[in-house]
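Removed from the display is one protein chain of the complex; every other protein chain stays in position.
On to chain A.
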């Protein structure tokens, strides 16, 4: 009797926080809130997939297991799950299985951490051709999201591939396409469907098509170096159009750290001569796609690009892009668009008044200004930018914003998960609880180990079948 009463009284003092999404920004923010204020919050995580961890699972490349070490930290949530401070609602999509209205009625605060849901598109004549694939789909394909299993059915007979855009995702994709299957991929968590297709791949040349210049490159030196070092795996760096930047680089003189290191790196690998591989990749700066040439059988033959050049503007002493008037054609059997991931507004935003512009929720230090007790963190708050490091810092700041928000602290008592569980039960909706996920993942590990892999990702349907 006593225990029940005590529970009720503390429970009513707890601030109920709903978090939409279970990627790194969600976990880092929640763990930080609970570290700072272990006794003031009850937190529920809503994740549309049965499995947690967002892009750490379906984005980060299979040969970067060290980046995925952050999952060890996320698993610290188990302690809070046991005490009921946190509950995981996997397979619950907000704005589909539950409305934002349901959340605002039952929670004191809402944290939007739902990341990106698509890839940016580049439009040009022919860009809807079936052999032009978005990096978002391609990444999900090799990272074992079975909804994307059919994105690539075969790479037999595919020799030349063009990738449009040059961020780290483009570099991940080059490693996938050219890396040695046995040495690099076989023992990773890559999907078995991708592994089988890569084993029979004929891909030889990857051309990266980059609209802007070398000094605006998006990829990091770490990823660049990793790719250059694949020379030892028989993957050759076939160069970059250095001559187009000679004048600019000479006139600028001293460069910032990152660009200086980038150019040194490119020069070093170019000057050290070619490896003996016959597979290779090339960086084509100052090129943007304007169309495709198609073979009689309907497949793509070439990607057409228009060329620009760097011109010095005497008036403002800046280097600017100017059309060169030239058009080039680049042999391409397949084209991959890798111009970034994109966040989209949830469909109830208009109704409840949340402003979404330029790929992010409008916010001030994570606080959504025009609507009370609402916050955002991670990619949805910053237009899909940055790596785990950014996400960690962002999460620390947003956790601080949340625990110091007077409106939230003084908000009336709300029911939290109690009401939500009733709604989902009435809909007969299947919830994947944290324990269910742990069971799913242990099966993934068992299955993967049989193949000499750390784990094999199950499809969402397979996961749901395992849940009672």
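One rule holds in what follows: a contact is a pair of C-beta atoms (placed from the backbone, for glycine too) under 8 Å apart; a residue touches a chain by one contact, two chains touch by 3 or more; residues count from 1.
The rule is short, and it goes like this: contacts and distances are computed from a predicted model.
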From "Distal membrane-arm assembly complex protein 2", "Zinc finger, RING-type", "2-oxoisovalerate dehydrogenase subunit alpha" or "Adrenodoxin", the UniProt protein name for the chain not displayed is "Adrenodoxin"
Touching the hidden chain, out of A:261, A:282, A:309 or A:433, is A:261
Of A:50, A:90, A:126 or A:366, the residue touching the omitted chain is A:366
Selected residue (touches chain absent from view) among A:393, A:413, A:442 or A:461: A:393
Which residues does chain A use to touch the chain missing from this display? 64, 66-67, 69-70, 72-73, 220-222, 225, 256-258, 261, 365-366, 382, 385-390, 392-394, 397-398
